[in-house]
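Here it is, the structure in full.
Shown here: the complex without one of its protein chains, the others still in place.
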Amino acid sequence: MSVIILQNNYGKSNVRVMKVTKNSEVHEIKEMTVGIQLEGDFETVHTEGDNRKVLPTDTMKNTVYALAKENPVKSIEEFSIYLAKYFIENNKQVSSVTIENTETLWNRISLNGKPHNHSFVSGGNEKRFTKVITDGENISVTSGIKDLLVLKTTASGFENYIKDKFTTLKETSDRVFSTSIKAVWQYANQDVNYLKISNDIRKIILETFATHHSLSVQQTLYETGKNILEECKDVSEISITMPNKHYLLFNLGQFGMENNNEIFIPTDEPFGLIEAKLKREN
Amino acid sequence: MSVIILQNNYGKSNVRVMKVTKNSEVHEIKEMTVGIQLEGDFETVHTEGDNRKVLPTDTMKNTVYALAKENPVKSIEEFSIYLAKYFIENNKQVSSVTIENTETLWNRISLNGKPHNHSFVSGGNEKRFTKVITDGENISVTSGIKDLLVLKTTASGFENYIKDKFTTLKETSDRVFSTSIKAVWQYANQDVNYLKISNDIRKIILETFATHHSLSVQQTLYETGKNILEECKDVSEISITMPNKHYLLFNLGQFGMENNNEIFIPTDEPFGLIEAKLKREN
Amino acid sequence: MSVIILQNNYGKSNVRVMKVTKNSEVHEIKEMTVGIQLEGDFETVHTEGDNRKVLPTDTMKNTVYALAKENPVKSIEEFSIYLAKYFIENNKQVSSVTIENTETLWNRISLNGKPHNHSFVSGGNEKRFTKVITDGENISVTSGIKDLLVLKTTASGFENYIKDKFTTLKETSDRVFSTSIKAVWQYANQDVNYLKISNDIRKIILETFATHHSLSVQQTLYETGKNILEECKDVSEISITMPNKHYLLFNLGQFGMENNNEIFIPTDEPFGLIEAKLKREN
Partner (left out) sequence: MSVIILQNNYGKSNVRVMKVTKNSEVHEIKEMTVGIQLEGDFETVHTEGDNRKVLPTDTMKNTVYALAKENPVKSIEEFSIYLAKYFIENNKQVSSVTIENTETLWNRISLNGKPHNHSFVSGGNEKRFTKVITDGENISVTSGIKDLLVLKTTASGFENYIKDKFTTLKETSDRVFSTSIKAVWQYANQDVNYLKISNDIRKIILETFATHHSLSVQQTLYETGKNILEECKDVSEISITMPNKHYLLFNLGQFGMENNNEIFIPTDEPFGLIEAKLKREN
């Protein structure tokens, strides 16, 4: 018997870095959590413990900080592309580099309606992220938003579904709809404004969620994706995930009281999980 | 030998409830996580397994939902007072009721600058909370804000401290200062506008953090508390906690590069923890 | 312009269920967290809000509990296969069912060396999991272990790696090695004893970790996979993930003290991440 290595990769995860840019009194910050993964000619590392082709993950970490100094870090996408190119160009034993980069969001503190020069308040759990892959010739970039948590108190229903012997859910034309949206998209071309596209997509997601009368999570998800593909010409494909975070109607009837969609039990689990990938067809 | 029960209490924790109020097309929501704890004459429950004086924690949970229907739930404080009074008045075996209530914050989705009637986006990790205690005669109310995460890129230093044989920290007149603020306050009188006071305190916290030149976390903490006590006459006492969430300067010098307060390592642990309780002296 | 749905799926996640089996005074428990995902003919759900082909995720949840009653739930694999077959057979609009199932582990409390009949203590964070996919004809089963956290204080080194301008790591022939192991395997045939294979694999992982002198995480990972493929004939392929949870040597030299691999800083991030997939070649 012999054993074959079908696939292998290694790298450093959760390298946290913040770049502060002070070109004027108005400071800019970019806080990121970076992961690097390398694939390549690493057979003998596994089989013989021969480390001569191994770039230590500690060095990858150091490289992130050094390159964050060199690069302006305007967007996580541009910095991640810069990183990916560095690693592929400086390591001949490597056939593929993957950079994953998640941005921790900060908003300027607003004093009397004016954004402060150098003070920030957390942007919450919501995050922007990107994944860049290169083999030295081609480069692929995907971007995303995740943990965008929203809730609406009406204009959402769920009816006319299959009933079987295990059905207990009651049909409703008016329910609370809450979801923590994740969207991941690919670009139709490479010469794009990453920050603007991300902001545009976020705006369309919120707008669609607020204004679309939802007959199901699926329908709202599709409407969201369709609106993004129609309005953002630089986006070729988008995957959207919408967990259905259930707010259950509490049964006040057992106490002789009415519950006119007023009193709900927020729950974390179980949750519905709805996903789809949409593509523009020109 | 015999064993004495020095103290005992029991109740239900993490009762999650959302109240939706639909007095007009503009819906209001209040999402809360409630805890109830009772103290009283429960000796024989422990020593004999006699449950005749036990109000089940399941019933406490049901009561939260029923009372959320009855009460307008304008603020977590008013609802918690209503709950506390209900439990003390309806349970003669109980000598003290404690209600803890934490609000999950939601902001209206804004479309073209206009807040939406019934759609909301998460307010992030930041939370409002209250603790109400009553023995049936007196009632104490404390309120608070927690997980208010802020960061400033300058106007903060730390110098002139003690040096001993284990000192390695370098003095600096310019560092990144980040902290996740918690503030808990008591009221000078009972007839107050809970929501307004909380909003005022949050505003002063952000304003002080942004504008105060910090010589230490302690000094910023004291300045924050002083400003609150000076401006909020309804507040008699305030405790503030400021963990120092360190952003460490990465040593670029080892690569022959300069780090002019540009490249930092955000860290979660260890962290400084600074706390003080301030009181107004008239 | 038109929009195409490239792919879609939906279902229920985090359905928690415990089955207690009382065939004798010795009770058996199986605590599971189940996820169900369906793919199929759901185009009009998205595009028209037509729910007539939708099996509600609430019904999926109910089905898990009902089928946990019917099935003996000897292993998460057998129960997940039973669930997958139920959903594919009872839903003509569905082309593929995926069941993910994670077991929360419990150990019997041992009193004077004797395992108790009906009392259990947590098995910690470590988990067993499975993924079952069926299209109604074929069925694929993968199984795994995750969060198996181990640490060794010696017999591990890392030397002879690439040095470049960003290298600061010092070579060492003796370091602390800690990793939280995840292993996922496929079966060479369908007629297997799932519980025994999982126990055997866990035993080999621990044995290899303890006894193998490690020249790199990669080498230990490969050795582990090789030993599993050699000893477990029912396993055809295995993927192993070994995050390198760094224990950093604290620099006592700055205080004139020696650190002979005694005093370490445990860290959570950043961490190395090493992965490989191995296959037996007969």
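The first chain written gets the first letter, and so on, giving A, B and C; residue counts start at 1 in each chain.
Methods note: a contact is a pair of C-beta atoms (placed from the backbone, for glycine too) under 8 Å apart; a residue touches a chain by one contact, two chains touch by 3 or more.
In this text, all values refer to a predicted model and were calculated from it rather than measured experimentally.
Novice: Given the contact definition stated above, which residue among C:17, C:38, C:88 or C:184 touches the chain not shown here?
Specialist: C:17
Novice: Among B:24, B:112 or B:160, single out the residue that touches the unshown chain.
Specialist: Residue touching the absent chain, from the options given: B:160.
Novice: Among B:51, B:107, B:199 or B:254, which residue is in contact with the omitted chain in the full complex?
Specialist: Considering the complete complex, B:51 is the one touching the chain left out.
Novice: Hey, which chain A residues sit against the chain that's not shown?
Specialist: Residues of chain A in touch with the missing chain: 165-166, 168, 254-255, 268-269.
Novice: Against the chain that's been left off, what residues of chain C make contact? List them.
Specialist: 16-22, 27, 29, 31, 62, 65-66, 68-69, 104, 106, 109, 111, 116, 118-126, 148-155, 176, 206-207, 209-211, 247, 250, 252, 255, 257, 259-267
Novice: Tell me which stretches of chain B touch the chain missing from the display.
Specialist: 1-16, 35, 37, 42, 45-59, 61-63, 66, 90-91, 158-162, 164, 166-169, 214-219, 221-222, 225-226, 229-230, 237, 243-244, 268-282
Here is the rule we use: only the chains that are shown with their structure count from here on.
Novice: When the C-alpha atoms of chain B and chain C are each averaged to a single point, how far apart are the two points in Å?
Specialist: Roughly 37 Å separates the two chain centres.
Novice: Indicate the whole-number Å distance between the mean C-alpha point of chain A and the mean C-alpha point of chain C.
Specialist: 24
Novice: Return the residues of chain B touching two or more other chains; collapse runs of consecutive numbers into ranges.
Specialist: 255
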